[in-house]
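Let me begin by presenting the structure, written as structure tokens, before commenting on it.
In this view, the complex is presented without one of its protein chains, the others remaining in place.
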Amino acid sequence: MRQNIREEHVGTASNDRRLEFYEMMVRCMLWEQRLLRMIEEGQIAGYYHPGRGQEGVQVGAIAALGPKDYLLYGHRGCGYQIARGLPMDQMYADFLCHLEGPTRGLGAGTIHMASPELGLLGQAGGVGGTFALAAGAALAAQQRGSDQVALCMFGDGTSNRGTFHEAANAAGVWKLPVVWLCENNGWAVSCSYAETTAPERIADRAIGYNMPGVVVDGQDPVAVYDAVSTAVARARAGEGPTLIEAITHRLRGHYEGDPQRYRTKETIEALRREQDPITLMEQRLLADAAADAELFSDIRKRLAAEVDTAADKALAGTPAPPERIFQYVYSEEQGQ
Amino acid sequence: MRQNIREEHVGTASNDRRLEFYEMMVRCMLWEQRLLRMIEEGQIAGYYHPGRGQEGVQVGAIAALGPKDYLLYGHRGCGYQIARGLPMDQMYADFLCHLEGPTRGLGAGTIHMASPELGLLGQAGGVGGTFALAAGAALAAQQRGSDQVALCMFGDGTSNRGTFHEAANAAGVWKLPVVWLCENNGWAVSCSYAETTAPERIADRAIGYNMPGVVVDGQDPVAVYDAVSTAVARARAGEGPTLIEAITHRLRGHYEGDPQRYRTKETIEALRREQDPITLMEQRLLADAAADAELFSDIRKRLAAEVDTAADKALAGTPAPPERIFQYVYSEEQGQ
Amino acid sequence: MSSSVVKYNNAIRDALAEELERDETVFMMGEDVGAMGGIYGLSRGLQERFGKKRVFDTPISETLIVGAGVGAALAGRRPVVELQYADFVSVAMDEIWNRAAKWRYMHGGRFNVPLTILAPEGAVGGVGAEHSQCPEGMFWGCPGLHVVTPATPADAKGLLKSAIRSNDPVLFLPHKGLSTLRGEIPDGDHLVPIGQANVVRQGRDLTIVAWSAMLHKALQAATELSADGIEAEVIDPRGIRPFDFDRVIESVRKTGRLVVAHEAAVRGGPGGEIVAEVTQRAFRHLKAPVMRVGAPDVPVPQSIRLEKLIVPKVVDIVAAVRTMLEPVN
Partner (left out) sequence: MSSSVVKYNNAIRDALAEELERDETVFMMGEDVGAMGGIYGLSRGLQERFGKKRVFDTPISETLIVGAGVGAALAGRRPVVELQYADFVSVAMDEIWNRAAKWRYMHGGRFNVPLTILAPEGAVGGVGAEHSQCPEGMFWGCPGLHVVTPATPADAKGLLKSAIRSNDPVLFLPHKGLSTLRGEIPDGDHLVPIGQANVVRQGRDLTIVAWSAMLHKALQAATELSADGIEAEVIDPRGIRPFDFDRVIESVRKTGRLVVAHEAAVRGGPGGEIVAEVTQRAFRHLKAPVMRVGAPDVPVPQSIRLEKLIVPKVVDIVAAVRTMLEPVN
């Protein structure tokens, strides 16, 4: 056993909570499904990095945050923002480059959806660009004496950026209220974990920053929720950061359209069969007789309608006018 | 006990070897002493970072290298280059900005003494700039199938640069023949280890890169020699990198002239009394009756003369002419 | 001499393959350059052909990629390293600016640094402010480095081969928008020297300096202007360091007018240096101030519609020329 690393096992939660997580995961999945249709229909340009398969981490983790906490999300789909409560129509609007989106028409692909109200601080196009920002937000919270926490989510490949080291070390020294949550899906584009990442587990890096390292099953939102809740509580109590590694799986390509030549069809199919967090949750709920197929189908229908409404609303929005190009560069629109 | 970390204890070595180390440490110390006089006399500009107190690490480590190995040295004094065999007069020449120095008159302060023959690859003015270079040199060795090893030396403060993380991770994944040797003197300029560096020990970071971590007494060149030799042997055998942390002490200021307000005079005096690697070696040799005061004094006299000769030779050298400004920018002196 | 028609990206791949074949000290590394062949396919098939020791993936560690390239170069190899997007030069800026470019100078010329940094640039397809930039201008003031921006398949191949053989570090910036452009390439060992401008079109009325994707727009503008009897000389400097000022100034002395067109923003873009030097050296020959065509002073907007509005177009060059030729009132 590696010292300093704790393995979280399948968490326990009330049926209501599990159904909540289920519903939120389905919402994320359906939202993405509709988005992929827009991409297929040519309504959206740029790259999209589908989140299918990682809803468990995203939903479980974000449920552990309080309303004033900060979130620096990853690039793997849009479960983060949905789980945090960003209106789904506004999110579509961003992809459509409509003024109603958080970027006010600048567009997504690389997602830059921010909301001061929701503590969504945005995203960097260079992966790993948010580590230091998360440390900084946590520092601000600490200085204010608030009990806010910053949750920073990132991929396994991204953990090899030097920015992680610098931010994690500072967080360790200053006991910053930050939770580092790695979504380890075993791949960075076409590169496998083993070929690019030295330690047996990302959580092995925690001791190097004097923080606890935790490994958790990312396909179970309850387990993730528990692990993140513990870390958030530590952070709020002034005990400093935690590094959590959630083992998860990406069920689609790195970007939508990725031919995935680096892994076999069989592997992908097996993952989809065995590692879909939504299916897994359905199985658990069924096994515990906490739900039945009809309930699942009702939920899906209801959420599909929700998603369609959001899409329709967004599609009817206003494309950004050319002036948008020149707006928001400076706080006082000083030109040169 | 931290897993994966081994503590090296005082090493054993023949009396001859110990006297060799002693002699080399004295050489480094006397060389620096003479340099400090040149600084005092205004013959040299720029900052110098005295190495006094860290001769044990530098001498012990570099003795463990073979003639074809690579060395990326630190900024703490000039023990590295002396121990590696760079002629002492050439080193003075560099500080004097004379053409006979390795930089051909460009000057030291930040030291850029390189020698392809000695495997001295030079130094970056931005500390931590050499981590990736060491990995690259080791990669070259590995590609060639040679058994060369790259030794990269750096301070504790420098280990907090992101460049360390990126290079160490790649070295771990690729099993590069590189030895990371941290000279932990407990300070980064005015900042103490505890205030800026999160882990209990730098060696705690090793597991995060899937390499062994070793802590060693840096005031004993024999212990350092043993630890580095083991790591070099591993690297040559294709077993990959090692992270060694040598606990050492800086007996002078960060730079020559540093008023050291950040630590008390008493602390400094106690360190000088108790932690001088040269005194410690003398004590050990005396205790084992392997030498006597007369021998020490003879060695010192001989080396002082050697150093003076080197200084005189350098002082009589040729100041770089203005043309030097334009030379060596490109391999084919293409101007623009 | 026989020649073949090759696509721009394939020309890059061919150059890599030929140099990997030719010199066993050449190797290539970068994120996803191995089995995947690079996110823009520049190294497709090369790992299969040359093995994992010669062409391989790295972690997402840009400072390592460039820095280890420098280290390997110092230790006798001839590395080609890829940054997935030219924008990421900022991530490895210290390694490019202070390691690769200055190492030789600072260390008394004891080493060469035969490193090629390959990094696709340009605003294409709505990939946003951090994946669309043309950063060559940042390296105007970077002594020790060469900066190369090929506009055609032949130049992409010939310049890359020269870059790999150069004993100095080269920042090689192909344009993402040119990847499928076809062009003739002489068969055999096709080399194009670094720093030599190419007078792509002769003309008497004005000179247009443009490179990379912009060259093609300049040529189209020249064709349009020609219909009105305005004959533009179009010069491709093929990069900015070293810059072939002599060739450009020779042309400007003849035409008396210069337009510099690039994809980067005008403000602080690579054109400023060209204007300053040319104006200095050919002032008496200039009938009008040098005009610059480039993007506005904003980050690249991600919206593909807005992106298209900021990337300079043929009409912008034509308009600049017409303004320039207007009689002064």
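Structural remarks
Order as written gives the chain letters A, B and C; numbering starts at 1 within each chain.
What we mean here is this: contacts are C-beta pairs under 8 Å (C-beta built on N, C-alpha and C of every residue); 3 or more make two chains touch, one makes a residue touch a chain.
This structure is a prediction, so every number in the text was calculated from the model and none was measured.
Contact with the omitted chain, checked across B:T197, B:T248 or B:Q275, is made by B:T197.
Listed residues B:T110, B:S146 or B:S331: the one in touch with the omitted chain is B:T110. Along subunit C, the points of touch with the absent chain fall at residues 87-88, 90-91, 93-94, 97-98, 101-102, 105-106, 128-130, 137-144, 264-265, 267-269, 271-273, 275-277, 279-281, 283-284, 286, 288-292, 297-299, 302, 328.
Looking at subunit A, the residues touching the absent chain are 70, 101-106, 112-116, 121-122, 124-126, 129, 131-141, 143-144, 150, 162-163, 165-167, 169-170, 173, 327-332, 334-336. Panel shows subunit B; residues 45-47, 97, 103, 105-110, 112, 124-128, 157-158, 160-162, 188-191, 195-197, 261-262, 319-320, 322, 324-326, 329, 335-336 of it touch the chain omitted from the view.
Operating definition for what follows: only the chains that are shown with their structure count from here on.
Averaged Cα coordinates give subunit B a centre that lies 41 Å from the centre of subunit C. Each chain gets a centre from the mean of its Cα atoms; for subunit A and subunit B, those two points are 44 Å apart. Multi-chain contact residues of subunit A (touching two or more other chains): 160-162, 195-197.
Across the assembly, subunit C contributes 58-59, 61-63 as residues in contact with two or more other chains.
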